[in-house]
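Complex shown without one protein chain; remaining protein chains in place.
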Amino acid sequence: MSSKRHSILPPAPAGSKPPIHFSSSITIADSALLTGTHPIAIHSESVVHPRARLDSLAGRITVGRRCVVHERASLGAVVGTSGRITEAAVTLGDYVIVEVGAAIEAGETVIGEGTVVGVGARVGAGAVVGKHCTLTPHTEIAAGEVVPDFTVVYSNGMRRTDKRGAAELRNKGLARQIDVLRRMIPSNPAKFA
Amino acid sequence: MSAPAGSGPLPHRSVANIRSPSGAGHGHRHQSGPSTPLRPIPSNFGSPSSLRADEEMVIIEFGTRKLHVGFSGDPAPRGCVWFGPDQQRRAGDFREWQADYRYDWKSAAAGGLWGKDHELWQYDVRGFDLGLVGDKLERALREAFTKYLLIDSRPRRMVWILPSSLPIPLLSAALDSIFSRFQPPTVSLLSSPLALAVGAGVRSALVVDLGWSETVVTSVYEYREVDSKRSIRGGRMLVEQTHNLLAKHLPETQKGSGDSQEHILSFEECSDIATRMAWCKPRHVSGPNPPSSDTLATVQEQDEVESGDRPSSKRMGSVAIPLKSSPSPTSLELPFDALAEPCENAFFDSQYSPASFDDHELPLPLLVYRSLLQLPVDVRSLCMSRIIFTGGCSNVLGLRGRILDELSQLVLERGWDPVQGKGVEQLRANSKLKRRGPRQAGNGPPGAASQSDDGDEQDGVWHDAANTVPEADLIEEQLKRGTDRRPRVEGEMRAIESLGAWSGASLVTHLKAPAIATIDREVWLLHGAAGASKAGDVDHKTQRQSLGPGGLMRGSAAGSAWTLGVWGAS
Amino acid sequence: MAAPTPYTYIQCPCSDVSTLSHPSDPNSPTGTEADEDDRTFDPRAPRSNYSLYPLEYLLYCEDCHQIRCPRCVAEEIVTYYCPNCLFEVPSSNLKSEGNRCTRSCFQCPVCIGPLAVTSVETKPDPRLLAPDNIAAPHSGPYALTCSYCHWSSTEVGIQFEKPNSIHAQLAKLRNGGTTRLTAKERKERRRDPAHRSATTEGEESGEQEDLDLETQFANLKAFYQNQLADPNSADSGLAALGDLGFSSPTSLSRIMSIYTGGSLQDKKAKSRVGAMREALEPDEGLQVANLDESAAIEQLQSEGHDGTACTAQRVDQPPHLGEEHLHGRGRFTSELRPIPYLLRTKRSKRCPICRHIISKPEAKVQTTRFRIRLVAGSYIPSIAIRPLSLSNGGGSASGAAAVPGALLDPLRPTHYLLTFKNPIFETIKVTLGAPSKTPGRFASKVTVLCPDFEIDANTDVWDEALKEGGGGGGGGGERDRERERRRRKREEGSQSNNNHNQLEVGKIWERGRNWVSIVVEVVPASLRVEAGDGPLREDEDVLEIPMFVRVEWEGEAGGDEVGSVPTRDRDTREKRELAYWCVLGLGRIRQS
């Protein structure tokens, strides 16, 4: 179960402060955990909630524009078979939401633009999730799996295509949400520099 | 849980009170006086509207895998309850909803029980816990009541729609459970073929019930089941075949142990795929246009022709079918054509010669043909133009068309008998002659039924057809003189839609026609099935006569003659 | 839930096989003794699943002094309401409107989640937009969308003008958006001759749509009715009715006549036959089947497996009155329709024997209070099961069992502590009976060390509860003291268990104010499956002990009224007894 791994997060290698490339417009709570050795890049207007964990030990982590990484979400959490992949990056496109406690494992893992990774969902190492997908809570995407654009993964792995074409609107809404979050979450990028 | 509980909490439910007002009620409803004592019918369902208001009648259609439940007068049942393993758990056992729970279908399927836990009963009652049938039924009915009907447990009269082939032990087990647990004042039994006929607006019909455990062809004439034939080719076989198909295409790695007997895939998955993807190829035509088209064209849309001889070459491409219950979840690429195989094997087996089949496993077209063949001419000519397909497997795309198509082909090749054959030719040749159809077919040959019953072939029928009794004409005259002078459609191969047995029964009860048999709670609890005047030894006709009293029975005191209708016979 | 052990199930006496009017066929394939003699009851007999209940599912009739289970209570509906909008529905509506919410409450046909009305213009993401604000700025058209799987009614071509009373709007819409005539409209259509001719032409060109179920039913009903009321009929409608009726002697005689030379013929019969004819056209409800399903087959091929609805989805679909008569209805996902919420009910329950109410919720949908609630839990002793760890001999084995949920080692004697708590305000005498070997394929040995004992009354705990100032379980302080006592005992036990003074037969393990603990020794069977018989069935590895419990006590004569606090004054006493089977699920046996 995904939830298992996010409730007991793998211990982060202490000390190492990863090199960071932050856009000036981002919001990052100072209780966020950034660890690892590879660079971590967060692009403009993205928000990182408290206790979110970005672990670049296995590879670089890139967060696109206007993404929201919620509390306890973990990007690049070290996979059980870590080290197997030499360069194990995690890349979020723009407008990606990583919900509470979701885990995206390192290993050339890609989350497409406008995709929502639901509460407690888990994206295995090397999985490629397309654009504007919805992974409902507790969804599991196996390592290396490819999820086409506009896919909705629901009810323990059933899949369908999102035909609403509500992408624009959703992004607008997300932008508004970010406006609010920026005012609420005391940001402290300096801490991670 | 016993008698005192049941004996109606409300006085007005007692038999006496129901009956006396009911007569009056009808007096008002129809401007004629109350019916003669000879005609007991109204007392059966008739009850003053006041009573109806606070007590609807509950209609239950029994299937092997599901119950349809609703109220009399509704066009459709309010709910449908399926039988399944989840229903057989203890109260408060929600394991099926636990994230880590996987239904262990393999152990459940062991010992040839694959899919059996999805059935209410098996017709073979040997070594079968009848009490369990009662329990399953009770639980399903409770679910239906609380979830769909939203009624409480005050006693309500019930109408049951049953396959006429239902073995009496099962019926009595069901009655035991329901009478002791729900206290319906009465339970009336209706046979599904009759209900279907009513639901289609006809008095005669050939009901082809493509059911789960078997396919039953019943010929109904003037609301009477004249004859019925069955074949084990039904839904279960279709699902089995689907399983075999999938198993065949599984990669070796997935096959697991080579044991051919044991199933590789879960019943749930196979039946799901069968209902979703199974389809039926049109009869592949050899030679010229299937004459069927001509026969049918008159009544049916021309499409029938196309469906008759559509080149099956068009069916290319493949379908991906995800499998979860296989040793390791996978997705199977199947050619679309392959998905027609299960249906082919289950219902037709065309590769074998018709001679090679036992009576209990006839391919469906042959089955239908035989049952038509055995009918007296007039009955047949009525039935063949009132074919009703029903049952779960009638949903298999193309199956109904295929059966009818092959049937007409059989008729073309063999005809009913020489004379009739020519007649049909003429009919086809010259549409003006059609007028003749009715009159000719209308001539009911005496004793045809008895003849036909002892399955002897065209010869017998042919003789009867020769000596027709004028008196039968009177009836036709009557018909002509009736409100409507349009002749009945006869002698043409034609399929019609029925609302379904449930809706049919809903009509019947709504119109307050009597059921075949009505059983009183008190009487049943007193005598059980033994109380029924056994109709087993008498043949169809006289048995039906015994239904006269059967109709009366409800009013009558315990001990008076009453039957279980057709079911008494089985 | 049954899955986690240990657990206790109780069989309501009403389901005792022997008491049922007709006992079931003894030679059941399950081959259990349950049916042969009702003394030892097999929890694994398939029928047992229907008669066993957790204590909290059972009620109690104070007048009959008997347990009442969901199967043996008479229910009466207090309130109907929609589980989504929580509006109460008057019972009168049920007849007319049916069993579903007729406002705007729908479930997703794909994932069964709730559907929200959203404006289509600015297709908003339900995740960000709550339903209650759609009315605000933008105006229609509207659609039903699922906030979980993102299904939208637009996928099946359904949109609405108004954001409210969706149910009514939906009734007029077919999938694909084509409007459908209500039965009434159809009638008018039919009356208008011009239209009629039009449609008949239509029929020739084959474009005339089939009757939908509702209409066919209406037409048939009308047809039959005016056939029966037919003036030409020589006799009253009733007679004709008789003719419609299968088995009515008259129609019967006529039919006979055809086959037997009409000896039974009589004029009346014939005249009546004239009255009844068959439906001949759609207006009368006759529907010729169109057997050409090639189009659907094409669709099946093109859309493939994903385009079809799965079993669960089809089962959840409400009956489809709107659609024309179509076999395999709802086969494709494009045919799915939003599911109006099924209404729910609040029910009061009566004892079927004495008709006294034993449970009655308050009528208002929003309140959770009960006027009357006589639950078995406050009348019959509860049984708690706890593995008992003794570090003697095979300490490791029983020690393992001490950890809840741990597996039992086959053939390793293990001890369990059964704690009986007496809820009533009288001292009760408990007598236990358990088979020495559990029934079923794998027989474990069972020894109840102390099969009969007395439990003191519940009084003190009650006072405690009052002090605690809370209803329900209460009695915290009391519990603590008990716990202390028990811990001490346990220690003593573990020390002094070399000379088994605790495990003496006939001795209770320990007792408290209103509870008693006794020890049960079990020797789990080995689960080795013989070559012949099938594999291990679900839950066959659970060690279940059937136990017959008899409770005797002295109560005031005459049933005390509504529940909780019975009067203490003891005038006339009378002996009472309650006996029932229960099942103790101790734990799962390790599979070797």
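For clarity, chains are labelled A, B and C in written order, and residue numbers in each chain start from 1.
In the analysis below, contacts are C-beta pairs under 8 Å (C-beta built on N, C-alpha and C of every residue); 3 or more make two chains touch, one makes a residue touch a chain.
Quick note on the criterion: contacts and distances are computed from a predicted model.
From the set "Trafficking protein particle complex subunit 2-like protein", "DNA replication complex GINS protein PSF2", "Translation initiation factor eIF2B subunit delta" or "Dynactin subunit 5", the protein name that UniProt assigns to the chain left out of the figure is "Dynactin subunit 5".
Partners of the chain left out, restricted to shown chains and counted across the full complex, are A, B, C. If you put the hidden chain back, the residue from C:51, C:66, C:147 or C:313 that touches it is C:147.
Among A:53, A:66 or A:138, the one in contact with the hidden chain is A:138.
Check C:419, C:438, C:458 or C:514 against the missing chain and you find that the one touching it is C:419. Within the complete assembly, C:116 is the residue of C:52, C:89, C:116 or C:353 that touches the hidden chain. Looking at chain B, the residues touching the absent chain are 92, 94, 97-99.
Although one chain is hidden here, its contacts on chain C can still be listed: residues 1, 54-59, 70, 81, 83-86, 111-114, 116, 124, 126-131, 133, 136-137, 146-149, 344, 349, 359, 365-366, 368, 370, 373, 375-377, 384, 386, 419, 468, 470, 472-474, 476, 479-480, 482-483, 486-487. Residues 1, 3, 6-8, 31, 50-51, 71-72, 100-101, 118-120, 136-138, 154-156, 173, 176-177, 179-180, 183-185 are the ones on chain A that touch the missing chain.
Operating definition for what follows: only the chains that are shown with their structure count from here on.
Each chain gets a centre from the mean of its Cα atoms; for chain A and chain C, those two points are 42 Å apart. In whole angstrom, the spacing between the mean C-alpha positions of chain A and chain B is 57.
In chain B, no residue touches at least two other chains.
Across the assembly, chain C contributes no residue that touches 2 or more other chains.
Of all the residues in chain A, the ones that touch chain C in their complex are 116, 134, 136, 152, 154-155, 158, 160, 162-166, 169-170, 173-174, 177.
Only residues 110-111, 122-125, 127-129, 145, 148-152, 154-155, 306 of chain C touch chain A when the two sit together in their complex.
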